[in-house]
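Note that one protein chain is taken out, while the other chains of the complex remain in position.
A and B are the chain letters, set down in written order, and residue numbers restart from 1 in every chain.
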């Protein structure tokens, strides 16, 4: 027989005004297994708590029910008091007779009857309750950052500066990402590389950061505090430990006419190359698909000219396993292309813009490279087809974005601002040129943003036309842009020398595959999903994994940096303690009866359920059962409701507790 | 109805048809036992009484040559892999004779990690139907003796089996008795429906044959046998009976392959398959889910879509 104590609170008059607390206490005392019951003016006050503690000792109580306000108000208070009295805190419960009773009912008799019922139900819950101990999970204080753009760099630097070790993994041969490609940045028009490259160098020199470029995530095991991440280091064909970065291999490489990805294909690079002069690390990589040595077995010039003997044609992909406690995902974005899209793709190309076959229709990133002093034209705005300076440039916003019929309904957020910036850069470089912008809306929320946009329109002479472009085609060396000006209500036709499309921001290729490895969720566009749109914008639903930058959704640089620092702060919070303490309201599996249908695994939103093999002493497989990782379980109990045999049970909300409460109805 | 369907529709299925399937099964079973593809074949042997058949696990060529298929082969053999002969799968790959409805059960069991496709050699039967209960067993299948579930069969072709025995034939112009019965019940006023089921359930003697025969009731401990807490009263009283049948239908929702074995074995003639069908119908309407011949990643009640119907929620 249990020995439960029931304490009925008056809450001053808040409860006792409509509920006869004495009667409730008396009725509680008559419930079998209730060893003590009383009522008191303010249970949460010091004397009230002392009363509870004394009663636990005097009456040897093995469970406590405080009938008072909402548990959301004072459950912690009373659980602490119970714990101080030597009881397990989870054996202390609250019956809500204030918010759910005295405050919402006027009829004293009925309210009292209801309060008695609530107490009766909750006594059953206490009776069937179990002692629970907080779950502790050890934490490896080392973080993994995936992606070496500005988001990943910022997060890595912040975490490293806090004194924790960081592994930064970048898929390309250099870190820097898209920000390194930009010419000048809004709204201040400062040179992107001038502010970016010092950070890249900081990463390379930071004692706490291990940098893996030209590497990818192969596999992710483990859970918060304890991830084991397999990193694939793609063969560079250049030994990083030997290479001095002198660059002679690149100057001597006979194959020099390969379109440079960094310049959006508009500059050329050799087969052995660094993506751009300020690359970090400054170690070249051989593009095996374009290297004569790899394609025909003849050449070997780079190996011959390399003083330290760093070129290694035999190099293989290698794998390392990194133990980390937290992961920041910062894989960034790519730009939508107007090309014809593969069959079955939900996203459509732009036939009306010639599907990308007209050479002088370029995207915003290409324009960045044209405007960049380090770009293929040395910072001169010259059009790709014939290298002439364009005198009429048309900028088109929302290409792909906010175009449901093209398969993307979201706003790419940065295009309004960078298009305004482009018109300014163009105006600064081509004084007699004219920029036109087709736009739906100008969305400029952000510090100094609207002022910047107005400057483009009012001072830098860009002509903004509200409307969409319906068709573009080549006529001679001009591009005819046919659109509408919906404000004036007329059709517009412009003969442009160059057209710049503000194409939609999309997640990087393979974002979905990485998400599957990480066990995080993503939306229909493959943007990663945060745990809560408002209150957990940085955390993934999977504990210990955080998001930074445009992989979560289109973002500009200030937002990206903010989120990266926020993700870093989350990681530091996690690393602040040696052990992670979690609420013990988690699911447990009864391995004896689990038959391994894994319905629980299928419904678990946390990926907390794994398959576990049960073997006999000879090592023969007896069966597979579910196993709940208590470090990951969120405690929703969906698994238990799904399990046909109830072989998985949520502590704190067991079937026994709930059924006992229903029986007491 | 298309021309192809018409072509395969006949007025009766002669014993020859079943004999041809029998030959094909024997040939295949002998072959896979001989070349040690499998350690045994779960199939049907002739029953002791004429015109009957009983399930069996055969492990030798001699036994395999006795395997049969006839309208009396009513059992869903998949239950032999998860319950009755569970151990045999540990010894190696197993052959199994499966009608379309049995294959749906096999697929479901694969979905639920109870079976692995690579552990099975499925001898699919192009089944025109089997006997109903309490009918005349003449060896010929007709409108008069075909089982109720077979009247609306959509899985005559055992697609996805390793081999298929038989050629497509089905009885023409069968009245969809079960669908009619469903419609009749659904048209009843609510109180009458309650009375209908109350009467049926109150006859239940809780022999648990429905559970025993169901391929999906493979739990080691049934919720309904638990006593801490007791969710469902275990004695055969109307209250517990109602709860048991509702829990059963709910647990099978989105899983049941429609073999109707529960209904066949019920000694009290409770139309259990109607409950399963009603659930299947609802899941089809709401989530476009139908039990199929191949395993799926998640059943309809183990997944969701953000825009699922919620017209019933305030």
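Assume a contact is a pair of C-beta atoms (placed from the backbone, for glycine too) under 8 Å apart; a residue touches a chain by one contact, two chains touch by 3 or more.
We adopt the following convention: contacts and distances are computed from a predicted model.
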Absent chain [UniProt protein name; select from "CubicO group peptidase, beta-lactamase class C family", "Nucleoside ABC transporter ATP-binding protein", "Substrate import-associated zinc metallohydrolase lipoprotein" or "Hydrogenase iron-sulfur subunit"]: "Hydrogenase iron-sulfur subunit"
Listed residues B:108, B:158, B:258 or B:300, member touching the removed chain: B:300
Residue of A:132, A:347, A:585 or A:614 in touch with the missing chain, whole complex considered: A:585
Sole contact to the chain not displayed, among B:45, B:174, B:209 or B:243: B:243
Residue numbers in chain B that touch the chain omitted from display: 185-186, 188, 190-198, 202, 223, 231-232, 236-239, 242-243, 246-247, 249-250, 253-254, 275, 278-279, 282-283, 286-287, 300-306, 308-310, 312-314
Touching residues on chain A - with respect to the absent chain: 70-72, 96, 98-101, 103-107, 110-111, 113-114, 117-118, 121, 521, 531, 541, 585, 603, 605-606, 634-638, 640-642, 650, 652-653, 655, 658-659, 661-663, 665
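Heads up, the rule we're going with is that only the chains that are shown with their structure count from here on.
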Gap in Å, rounded to a whole number, between the CA centres of chain B and chain A: 46
Residue numbers on chain A that touch chain B, as the complex places them: 592-599, 602-603, 611, 624, 642, 644-647, 655-656, 658-660
Chain A partner contacts - residues on chain B that touch it in the complex: 112-114, 218-223, 226, 228-231, 251, 297-299, 301-303
